[in-house]
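Let me begin by presenting the structure, written as structure tokens, before commenting on it.
Only one protein chain is missing; all other protein chains are in place.
Residue numbering begins at 1 within each chain, and the chains themselves are lettered A and B in the order written.
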Amino acid sequence: MARSISTSRATVTGVVAWTVGFLVFFPILWIVILSFKAEGDAIGTPWHILTSPWITEAYVTVQERSDYFKHFMNSVVISVGSTLLGLLIAIPAAWAMAFAPGKRTKDVLMWMLSTKMMPAAGVLVPIYLIFRDFGLLDTRTGLVAVIMLVNLPIIVWMLYTYFREIPGEILEAARMDGASLREEIVYILTPMAIPGIASTLLLNIILAWNEAFWTLRLTAAKAAPLTAFIASYSSPEGLFYAKLSAASTMAIAPILVMGWFSQKQLVRGLTFGAVK
Amino acid sequence: MKLKAMLLAASSVFALALNAQAETITVATVNNGDMIRMQGLMDDFKAKHPDIDVEWVTLEENELRQRVTTDIATKGGQFDVLTIGTYEVPIWGSKGWLVSLNDLPAEYDADDLLPAIREGLTVDGNLYASPFYGESSMIMYRTDLMEKAGLTMPDAPDWSFIKEAAAKMTDKDNEVYGICLRGKAGWGENAAFLTAMSNSFGARWFDMDWRPQFDQQPWKDTLNYYLDLMNNYGPPGASNNGFNENLALFQQGKCGMWIDATVAASFVTNPKDSKVADKVGFALAPNREGIEKRANWLWAWSLAIPAGTKKADAAKTFIDWATNKDYLALVASKEGWANVPPGTRKSLYANPEYAKVPFAKMTLESMNLADPKHPTVDPVPYVGVQFVAIPEFQGIATAIGQQFSAALAGSTSADDALAAAQQIATREMKRAGYGK
Partner (left out) sequence: MATLHTRSMARLMISPAVLSLLVWMIIPLAMTLWFSFQQYNLLYPERTGFAGWDNFNYFVTDFRFWPAIANTLILVLGVLAITTIGGILLALLLDQPFFGQGVVRLLVLAPFFVMPTVSALVWKNMFMNPVNGLFGHIAKAFGFQGYDFLGQAPLFSIIIMVAWQWLPFATLILLTALQSLDSEQIEAAEMDGASAFERFRYIVLPHLTRALTVVVLIQTIFLLSVYAEILVTTNGGPGTASLNLPFLVYLNSIIDNDVGVGAAGGVIAIILANIVAIFLMRAIGKNLDA
């Protein structure tokens, strides 16, 4: 009896959960559906959209018009590069702040986070001038640096909260046993820190992949990533839903698939120290 | 003699050696159909000019404009050819930011350009940009609905006829709205439309001393007439409708009339996308009874070269290719005459083949009626029909466009919107130092 109650309850929960999940996911599904439609059909009623012919014309057009692979590679280099560079700078700092906090550490962290709230538009011209003088316009190097800067506060904050979870007693114990600093880092800290670093890495790749201000305004033909690829399909004169949907699908798919496959790692460290 | 021949030979060898190394130019352009088509025709350019490679930066219009403005103003040097409009050319040209195109080859034939367009792109006798395609605005209307309403559209209607027709065509139960006009805020959206419309009501942006004129009666008449039309006979959500939203509505048969860019004509008559392709008529943009100026604007997407590029010669070669008569013929041979970039050359409209295109005649007439140097009834110190070619216009018109959009959405009254407009313009013009 009890068993049947819990089964029926699980069924109800399942139905509700699936409905909610479907609704949340629906806008993305809708983009994918529209990408397989003719432009004229894509502006029709929902019923018309579902019943009109399914074609791949939009993808063919996008493929002919743009060099998807070039934009894709730029996106990969910029998002992965900026994240790795950010980790390189942030790991020692976060480690130091977590294990030897000063009186002002919290305030410094908070202040760092608040710089993230600076509107990008306010600094565009200064950055543009610097880029011009150093020959960084339309280069991946320049973008890696800027995107790293944009995400650095988040990287530091995530690592700091994660490192703080690592109990200091373990280090003390290791030191009692005569472990050197190198051994301490390699054998104790690193294994414990890896989940946090991994999820910081993943989250920041996602954020960098979707960054659409700097990536559009500091690039021209060579270093433009997928955000620029999308901007070449949004709102031309004339109908564009199908082509835009196809381009969007192509731009979102890689990061979505990566996110889905790595969601366990992503979630594990995404707690910002929220879970004890 | 011998020496000269030797020198010639030597220099030609040198030239060949130079040519062998292809030069790459970067072209920034808008993602509209005609430009996309140009990118598809690059084989022809490559065949004629194997020494020049072209890299494209194709972006949405606003994104591109901002991108290119930052670059040219800071001398960033990222682009060799820019796609800009009739708004930017007079401003940038007079600042010395653009390379003069007066020395394009004779076959380019600058005298063949439509006079209004050529004038709009010329500063102090220098042609600073070559028009790629041009447009005015006109009325597109449903011939079947007009007939059902028992009316006949004259070639040159006035606003009261538009109102009468809109009232008779509107059938909200069947989602047919008598008139669709731009309502989305933006200097290139509702501000452009309303500025052109205000010309036909005898209004102007500034008097000869650069004093804003939004507190004057003609502007009140303009805005009230517009609101009256749209509130009674317009589609819901009009305060977010720009060119594209209205195009989609018209193509689905939900608009009786639509006053907008002439380039829309090729979209609404294209049976592939438009449900009403065979039921569209065209007429000149309206005026108010007794006022000579009509509500039609003038715009040309044009190719220009930023001063400071080291590849000006290659850039000129490219611009010549993309905007001369041969290019029009090339597009016609591959895609048909209806897809030729319109509105730039007299010879195109003299071509009997092109005259068969249903909207050719009305497009030309609309363009000829627009006069960017004398856009208004009363004299003005500025150039531009649906814009004012000063750097401050973008900012002012964007803010004012928001006020008009709010009036259309019903969140503010027409009087308050105009009072705010007057205040916005006064404040900004004062900061910029006009009328001192």
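To be clear about the criterion, contacts are C-beta pairs under 8 Å (C-beta built on N, C-alpha and C of every residue); 3 or more make two chains touch, one makes a residue touch a chain.
Quick caveat, the model's predicted, so the values are computed rather than measured.
Shown as candidates are A:38, A:143 or A:230; the residue that touches the absent chain is A:230. Although one chain is not drawn, the whole complex shows that of A:38, A:62, A:78 or A:152 it is A:152 that touches it. The omitted chain makes contact with just one of the residues B:39, B:70 or B:216: B:70.
Within chain A, the residues in touch with the undisplayed chain are 10-11, 13-14, 16-18, 20-22, 24-25, 27-28, 30-31, 34, 43, 45-46, 89-93, 95-97, 99-100, 106, 108, 110-127, 130, 148-149, 152-154, 156-157, 161, 171-172, 175, 181, 206, 209-210, 212-213, 227, 230-231, 234-235, 241, 244, 248, 251-252, 255-256, 259-260, 263, 267-268, 270-276.
For chain B, the residues touching the absent chain in the complete assembly are 66, 69-70, 73-74, 91, 95, 175, 184-186, 235-240, 245, 248-249, 252, 254, 391-392, 394-395, 398-399, 401-403, 405-406, 408-412, 420, 423-424, 428, 431.
As a convention for this text, only the chains that are shown with their structure count from here on.
Every residue of chain A that touches chain B in the complex is listed here, in rising order: 38-40, 43-44, 64-66, 124-125, 128-129, 131-132, 137-138, 216-217, 220-222, 224, 228, 231-240. Of all residues in chain B, only 26, 28, 30-33, 36, 39-40, 55-61, 63, 66-67, 70-71, 74-79, 243-244, 247-248, 251-252, 261, 263-264, 267, 272-274 touch chain A in the complex they form.
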